[in-house]
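Only one protein chain is missing; all other protein chains are in place.
Moving on, here comes chain A:
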C-alpha cells in the first residue's frame, strides 16, 4: 500500500498529462472530420465579414418593412399562443406520467419501464420530423404544429418531471406514510408541494423553447410566424423577413426575462 502512494508532484503531472491527451484527441477529431467533409477552415473564416455585410445590407428592416408589422405581430401572437398551450397541455399529461413513472411513486415497476421508454421515444424524434409526419394526417394547420410541439414536449417534460420527483428526499414521503397517509395523499400533500417550484421552472423553460421551435414548425406546417418568414423570404422581401427575426428575438428575450422573474418569485 505504502509504496504505491504517489507524490503530489507526480499526481499533478499525471493530471496535466491526461488533460493534454484529451485536448489532442479533440483537435484530432476536428481535423479528421473537416478533412472528410472537405471544409477549409481558413477560407471559410475569411468569407465571414462579407457574409455579415450582405446580411445587414439586406435584412435590416427599413421604413417600408413597418407596413408588414400588422400581419407579423398577428402571426407572432398566434405562434406564442400555440407554444404556450401545447406546453401547458403537455405538462399536465407529463405530470401524470411522471408520477406513475418515477421510482419513488410508481405503482408498478413495469409501468415505470413502459413510461420511460415511451418518453424517450417521443423525445428522440426531432420536432421537425414530428411536424412532417403529422403533416400527412392533419394537413397544413395550426393543429399540426400544436401536435408536433405537444409530442416533443410530452417526451421531454415526462423525463424532466420524473427526474425531479426522483430527486426529492424519499424520507419526507416516508414521514407522511408514517402519519398514516395513503398513496394519493402522499402524492398530493408531499410530492407535489415539494416539486412544485422545480416543475414550474421546467414548464417555463419549455414555453421559451417551444416558441423558438414553433417558428421552425410553422415553416413546415405553413402556419404562424414561421410561414410568414418563409413567405417573405421567398418573395425576396428580406427586410420584412429580417423584421420577423428581430421581433422573435425580442419576444424570446422578454419571455426569458419574465420566466426568470417568475422563477425567482416562487423559488
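Descriptive notes on the structure:
Everything that follows uses one rule, which is that a residue touches a chain if its C-beta (ideal position, glycine included) is under 8 Å from a C-beta of that chain, and two chains touch if they have at least 3 such contacts; residues count from 1.
Note that contacts and distances are computed from a predicted model.
Note on the omitted subunit: UniProt lists it as "ABC superfamily ATP binding cassette transporter, ABC protein", one of the names in "Acetyl-coenzyme A carboxylase carboxyl transferase subunit beta", "Pyridoxal 5'-phosphate synthase subunit PdxT", "ABC superfamily ATP binding cassette transporter, ABC protein" or "2-oxoglutarate ferredoxin oxidoreductase subunit delta". In the complete complex, the residue from A:194, A:230 or A:256 that touches the missing chain is A:194. One chain is missing from the display, and on chain A it is touched by residues 169, 171-172, 174-182, 184-185, 187-190, 193-194, 196-197.
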